[in-house]
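Can you read through this structure? Questions will come right after.
Every protein chain but one is kept in place in this view of the complex.
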Amino acid sequence: MSPLGPGLADRARETAVRLPRLLTAGVLVVLTVLAGSWLDRVNGPGNGDDRPFVVTGRTGETVDARKLDVAVLGMRGGAVITSYHKPVDTAGVWLLVRIRVTPRSESGGLGWARLTDGRGRRFNLTGRVDQPMTVTTSQPGLPIEGELVFEVPRDVMGPISVQLAFPPIDQRMDAVAEVELPELTAATVAGWVATTAPLTLAGTPS
Amino acid sequence: MSTRGRTPPSRAGSDPVARLGKIVAGRTLTRLFRTAPAVSGLVVGFGVLVCLPTGGFDKVRDDEIPVVALGDPFDAGFMTVSVTAVRLLPDADVLFHTHPGDRWIAVVAEIEVTDDRTLNELSLKSAFRLTGVQGLRGNVKDSLTGEALPDAAVLARDSQNLISLQPGVPERVGIVWEQDPAAPLPRTAQVEVYHFTEGVNTIGGDSHYWRPGADPGAKLPDVPVQDRRKG
Partner (left out) sequence: MSAAGGRPVERPVTDPPTWPPLWPPVQPPVQPPVQSMVRLSAPAVAPPSAVTPVPPLAPEEPLEPGPPPSRRARRAGHQDAGWLRRNAWGLVALPFAVTLAVGWDVHVVLNQRAAERPSVTATVPAGGWGTSGQVRYRVASVDRVTERLDKYGLPVKLPAGSVLWRSHVDVVVPAGVKAPGCVTRLVDREGRRFDDGPRGTSALKATPCPLDVDDGPGTGTGTSAGAPPAGSSAPPSRSAAPPTPPPPSTERAVQVSLLYLLPDGARPTQLWIASTDQVPHYLALTVPSTAS
């Protein structure tokens, strides 16, 4: 080292030593960011920390959905349904799921339901017809029975399942009951499409 | 003896603040000079490496928005749309005026949801714009372009307010705007449809839809407006 203090050569040598390290650090940072964003994309929506707790069951079984006990009792379908005393038709087919809901420790009722078909398509409850099961509440231990109405395409295929939960809007960190519905064949759907007599919802009179 | 590279304390003057300032500035500048090439290189390299996979270098959307003819279906991301007409509608129970006497202008379209989930009314309405028509109320405006979002969506099947569309179930839909009756009757209008893709919304863990930019995915220019107010 020169007595005149650090010279250009010394500085260059220093940078030469530090530069590879800095570069390595930088590359690692970039790789981490890229890996993180790839993971984010792969994992899909949300970070999953607060996803609902799914409890599975089969038709006929009672499933504990935290605030409610739910049971799926059966399903039927048709081309026309009666709502507010008027017939309502569809370009698809109406699929009615019969359920029984019993509040557990507080009064309440079913808030949310969704149907999933064999192709992974998810159908929310239709807004085109009256859905009394979503607005009826009961006291703990006293069950309510009724039908939920879904509008599905004519090419709907099994296996289909229905998800049911207490909160109407935000099901995060709450229980969701997932019940597999009876087998659905193309013949069944065709039969429903051919059923033009209007269906009337069955259920607990409110 | 040379004292290059450092500040002899005796030369900096008697003011300690100035001395300190010189030491600090000198030191920082020295450091900067020494590491600037490395740091700059890293910053630029980092920027480039991040922009590459995330689309920063993608070609900016050009001015050419694809033109679609009436009746032709096209892909709008979460749905397939085929615009069939633009009409002035008569008053209806399901349509609520924000100003009495307003006119209703509707884009009539055949829509099939191609996404894997139920499409809600809000997402559907946000895909459509009507331009070339004066006096649209624009009760809700596009935050990006300031254009008027539709005021209502009606299902042709039962003439009811559309709440949602189910995947795979095609429907004829009326996307409706409210117009000030003092504005001239439109003879033609341009319909624009945005292409929406799926995005992530942490609320509820659900996805939401977003559009890549301020440009529509397709347009139908000069669509003649049919007057159906008398039914």
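For this structure, a couple of remarks:
Order as written gives the chain letters A and B; numbering starts at 1 within each chain.
One rule holds for everything that comes next: contacts are C-beta pairs under 8 Å (C-beta built on N, C-alpha and C of every residue); 3 or more make two chains touch, one makes a residue touch a chain.
For clarity, every value in this text was computed on a predicted model and none was experimentally measured.
Among the residues A:141, A:159 or A:191, only A:141 touches the chain that is left out of the figure.
Among A:24, A:37, A:56 or A:107, only A:107 touches the chain left out of the display.
Mapped onto chain A, the footprint of the missing chain covers residues 1, 3, 5-6, 10, 13-14, 17, 47, 49-50, 104-107, 136-142, 170, 172-173, 204, 206.
Just so we're on the same page, only the chains that are shown with their structure count from here on.
Our note on geometry: chain A versus chain B, Cα centroid distance of 26 Å, whole angstroms.
On the side of chain B, the complex with chain A involves touching residues 1-6, 33-35, 37-39, 41-42, 45-46, 49-50, 53-54, 116-118, 155, 157-158, 160, 163-164, 166-171, 200-207. By the touch rule above, chain A contacts chain B in their complex via residues 3-6, 11, 14-15, 18-19, 22-23, 26, 29-30, 33-34, 37, 44-48, 50-51, 88-92, 119-124, 126-128, 150-153, 155-156, 169-172.
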